[in-house]
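The complex appears here without one of its protein chains, the remainder shown in place.
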Amino acid sequence: MKMVMAVVQDKDSPRLAQNLVKAGVRATKLASTGGFLHAGNTTFMIGTEEDRLEEVLDIIRQSCRSREQVVTPMAPMGNQMESFIPYPVSVQVGGATVFVLDVERFEHF
Amino acid sequence: MKMVMAVVQDKDSPRLAQNLVKAGVRATKLASTGGFLHAGNTTFMIGTEEDRLEEVLDIIRQSCRSREQVVTPMAPMGNQMESFIPYPVSVQVGGATVFVLDVERFEHF
Partner (left out) sequence: MKMVMAVVQDKDSPRLAQNLVKAGVRATKLASTGGFLHAGNTTFMIGTEEDRLEEVLDIIRQSCRSREQVVTPMAPMGNQMESFIPYPVSVQVGGATVFVLDVERFEHF
């Protein structure tokens, strides 16, 4: 048994949750903030048998992979001057930081 | 030293917390949602010496064991028709998903 701790961006969290459920992988979400991914994030705590570990990591990779996204920044608060011209910029979103830990014992009461 | 990560239902959380305190076992609660137990849940992170591990697992088992509970469902939202006749049903509540991890080093500053 392994425990997978995966820190992912909030925006990827529903997709990852859905894909884990679809694969019959059980997980719980821990509320988390800041840190690894420079944005609102969620930590998934996933328990998996060793022989499904690669599959679980694939699901995380595919649900959360780092990618470019074009966003148009908002005018800064209080800055309503005509001088602000918003133009789209490309930012990197997604990504996951994943730790795999060994589980010595697993119980289900 | 072992770390016990126990995901339990919110309704069992106060009893488990109380029973751990009574036994002098120290724990912290991580806010968690969804997943393992199909309901609002809490994750207890518990540190314990190896020779008290069985005792800690017993406390979790006894505080959270899976059991039947009779509930009367509410009418679905917006459904106020006379055709809704609530009748009690038996649902399974409680249960705990428990991971035991080895702690390489423990410090208390």
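In this document, chain identifiers A and B correspond to the written order of the chains, with residue numbering beginning at 1 in each.
Here, a residue touches a chain if its C-beta (ideal position, glycine included) is under 8 Å from a C-beta of that chain, and two chains touch if they have at least 3 such contacts.
Just so it is clear, the structure is predicted and the values come from calculations on it, not from any experiment.
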Practice problem: Among A:D10, A:E55 or A:D102, choose the residue that contacts the chain missing from this document, as touch is defined above. | Solution: A:D102
Quiz item: If the missing chain were put back, which residues of chain B would it touch?
Solution: 1, 3, 17, 26-31, 45, 47, 101-109
Exercise. Since one chain isn't shown, list which residues of chain A touch it in the complete complex.
Key: 2, 5, 7, 30-37, 41, 43, 57, 60-61, 64-66, 94-102
